[in-house]
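Removed: one protein chain of the complex. Kept in place: all other protein chains.
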Amino acid sequence: MGLVALLLLAGAPAVLSPFLVQFLINLFMLAALAESWNIIGGFTGYASFGNVAFFGVGAYTTGVLLTVAELPFALALPAGGLLAMVFAALIGMPILRLKGHYFAIATLGVAETTREIVYNLKITGGGTGLSMPITRSPLPFFYLMLGILLAATLVNWWLSASRFGYGLIAIREDEDAAAAMGINSALYKTMAFALSGAFAGLVGGVFAYWITFIDPEGVFKVIITIQMIIMAVFGGMGTIVGPLLGALVLASVSEVLSTQLVSLAELFNGLIVILVVLFMPKGLVEVIRKREFSLRKLARNLREYRV
Amino acid sequence: MRRGAIWQRSLLAVVIGLGIMAAPALAADEIVLGSAISQTGKYAREGKFYVDAYTITVDVINKAGGVKVAGKPHKLVLKLYDDQSDPNLSVRLFTRLVTSDKVNFLLGPYSSGITIPASAVSEKYEIPMVQGGGASGKIFDRGYKYIFGTLPKAEFYFQAAIEAAAKMTPRVQTAALLYSNEAFDRSVAEGARQWLKDQKIDKVYDEEYQPATQDFTSVLAVLKSKGPDLVLLAGHEENSLNFIRQAQSADMAPKMMVFTVGPPTADFRKTLGKAAEYVYGITPWLPDMDVGGEIFKSARDFARQFQERFGYEADYHVASGAADVLVYKFAIEKAGSLDPKKVRDALAAVDVETLYGRVKFEATGQIAMGQVVVQIQDGKLVPVYAFGKMLGKPLYPAPKWNMRK
Partner (left out) sequence: MLALQVLINGILLGGLYGLMALGMSLIWGVMNIVNIAHGALIMLGAYVTFWLFTLWGWDPFISLPATIALLFVYGYCIQRFLLNLVVRAQLFLTLLITFGVEVVMVNLARIVWSSDLRPVTPTYACANCALGGVTVPYVRLWVFVTTVILSVAFLLILEKTRLGRAIRATSEELRAARLTGIPVAHIYAVTFGLGAALAGAAGGLWGMLFPITPIMGGGLTLKSFVVAVLGGLGTMMGSIVGGLVLGLAESFTATYLGPTYPNAISFGLLVLILIFRPTGLLGRRA
C-alpha cells in the first residue's frame, strides 16, 4: 500500500497543477520536519522546542555556500545537513543533561541565540537576508523533499525495530533504569539529537534554494518548531507514520484556511493546538487504532490529565 | 475500515479538494492584477496604504472606461492576498498568484525586504511586477528584467537632507547615523555615508539596530554624550515614533533630526502631537505639488478623492501605489496586448506624467525621482529643500525640549 502511494507521488508532478506541486513540496517539508522531531521528542522523550535552530543552520549553511562560496547545490546541501548535525551534537552535550521544562527552555534559548548570532554576522547578510540564484523548475525540490521525507521515515522505522531505538525508548520511559541496564544514555541522547538535527538541516538547505530567499526571521521562527511538534503530537508521537499523518491533515487544513479565511487562519491554528492537546494528546494513530471516535472516549483524556 | 484505507481515502479527498479549490474562473475582458501585500504583521500600517491606493485607482480607471487592449475595453480586477509581513509567505503567495490564480500582472508588496524575494518570483515566471513599496537598490541590481519600481533609490534618500544640513546656518558639523538591520535601511545608510563625506560632515556615531527595538534609551544616552548636530534615522514608523518620544524623555534635542519614514504620514504627526515639531522627513511627493496627468488631473485632485473615500490623508506611499496601477494602464494600451513580454517592454519604455510625477524607469527598472526635504511646522508638512535649493524657511536649529511652547 505504501508502495502504491509512493509510485503515485513519484508520478504526481506530471499530472498535478503547479500549485499542487508547491503544496506537496511544502507538505513533504513539514512532514520531514515532524519525523525528524519525532526522533528526539517522540522516541527519546526529550521534547525539544528549538529544533528550528537546526533547520535554520542548514538553510544558512547551504545558502552561504551557494551564494558566497558559489559551490554547486550538490555540495552545499549535504554540507548544510552535516553542519546542522555537528551543531546539534555539540549543543546537545551540555543541554541534554537538563530535564523537562529546563530542557525545553534551553532549546528555545539556543534557537533564539542562534538567530541573533546569524543576524549579527556579516557573511549571512544579517537582516537583509540571502538571495539564491533562481531555478526554473520546482521538480528537483519535489523529489529532494520527498527523498528526505522517506529517509527520515525510514530512520524512524529503523528506530522502532533496532537496539538503538529500544535504548531510546528505554530512556524515555525511565532514564535511570535505562542507565542501570547499561545504556549509555548521554551518548544515545546526543546521537538522537544529532540525527534529528541532521534531517532538519537537510530540509532547511532544500528550503533555502527552493524559496530563493532566506532571512533570520524566516528560518528561525518559533512557529516552525511548534508546527513540527503539533504535527507529530497530532499524528502520534513515537509512532512511525504518526508525524506523516499529522502533517498531511494539518497542512491541508491550514492551506484551505489560509486561502478562504486569510485573517482567521492563524487563529484556527491556535484553536487546533488547544483542541489537540485536550482531546487527542496520544495522537491520531492511537485514536484510529483503538477506533475511539466517540466524544466520550476522547473526553477520557481529560479525566486522566486533569487536576 | 482498515487503517491504510482510511489513509488513502483521506489523501484522495484532500487532493481532490485542493484541486477544486485551485482552479479559478477567469472571466473574459478582465485584466487581473495580483499582489500579496502586508495586511497584518509589522508592516500592516504601510500595507494598508497600498491596498487602498490600488483599490481607488482600479475603481477610478474602470469608471473612466477601463483599459483598452487593441481597442477593446477591459475591466481591471484586483486579487490581493495578505503576506502577514512575512517574506517567505509572500513568495508562496506570489507563486500561487502566477501558477494557480493565473493573474495577468503583478503589483508589488511593501518593503524592500519582501520585494527582493517576491521579485524573484516574477522574474522566474516572466510576469511583470510594478511595485511602489521597495526602494533599495538591491532590488534592481540583479539584472532582472521584470521588476519595476516607483520609489526612488534608497541610497539617495538622505542626499537632499544632508545637502540641506550643510547649507543651514550655523552649518551642521557632526552627524549621527542610526539604521535598522533591514535591506532598505542599510541601503539608505550606505548612501548616507557617502553624502556625509561629500559635505564634509563628521560622522560621530554609526550604528545598526534590530528592527524590533523599542528601547532607544541607551542609544540616546550615547548620542547625548557625543552631541551631534544632525541625527539621521533610517527605520520604520514605529522606530521613529519611539525614538522621538524617548529623545524627549532623555532631553536630547539635536539641531536637526531627519527620519526616512514617519513625518510625511498624517497619523505619525497626530500620534506625536507637539513632539513632532521641528522634525524633518523625506518624500518624493506632496499633495500640493504641481503634477498631474490622465485619470487624476492633479496631485491635489487625487489627494481629495482619496481623503473622501478612505478618510485619511494620502502620503507618498499611496501616490506611489496609485502610480503603479496607472502605469500598467499606459503600458498595456501602448503594447496593445496582454502578452507579458510585450507589456514588459512597454513598461521599460514608458514616460508619462501622472499624479505622482513623471514616471519613467531607468534601465535597472527603478524610477529616478528627486526627494523633497520637509519639516513639520505647526503640525503641517512644509517643504524646505529640494533639487539643490532651499525652499521655505526651515525652523533651525531645533530648540531644547524645555524651551518649546
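To keep things simple, chains are lettered A and B as they appear, and every chain counts its residues starting from 1.
Throughout what follows, a contact is a pair of C-beta atoms (placed from the backbone, for glycine too) under 8 Å apart; a residue touches a chain by one contact, two chains touch by 3 or more.
Note that the coordinates shown come from a computational prediction; the quantities given were computed from them, not determined experimentally.
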Touching the absent chain when the full complex is considered, from B:A183, B:L241 or B:A335: B:L241
Residue touching the undisplayed chain, where the options are A:A59, A:A76, A:A106 or A:V241: A:A106
Among A:M191, A:V233, A:A247 or A:V285, residue touching the chain not depicted: A:V233
Residue of B:S119, B:N181 or B:Q305 touching the missing chain in the full complex: B:N181
Residue ranges of chain B at the interface with the undisplayed chain: 40-42, 44-45, 178, 181, 207-210, 212-219, 221-222, 224-225, 237-238, 241-242, 245, 248-251, 271, 273, 275, 401
Touching residues (missing chain, whole complex) on chain A: 41, 47, 49, 94-95, 97-98, 100-102, 104-106, 108-110, 112-113, 116-117, 119-120, 222, 226, 229-230, 233, 263-264, 266-267, 269-274, 277-278, 281, 302, 304-307
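Assume only the chains that are shown with their structure count from here on.
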Complex contacts: residues of chain A adjacent to chain B: 1, 5, 16-20, 22-23, 26, 119, 126-129, 131, 134-136, 211-213, 215, 217-218, 241, 245, 248-249, 252, 255-256, 259, 262-263, 288-289
Complex contact set, residues of chain B against chain A: 3-4, 6-8, 10-11, 14-15, 17-19, 21-23, 39-40, 81-82, 86-88, 91-92, 95-96, 99-100, 113, 116-117, 120-121, 123-124, 138, 142, 180-183, 186, 208, 210-211
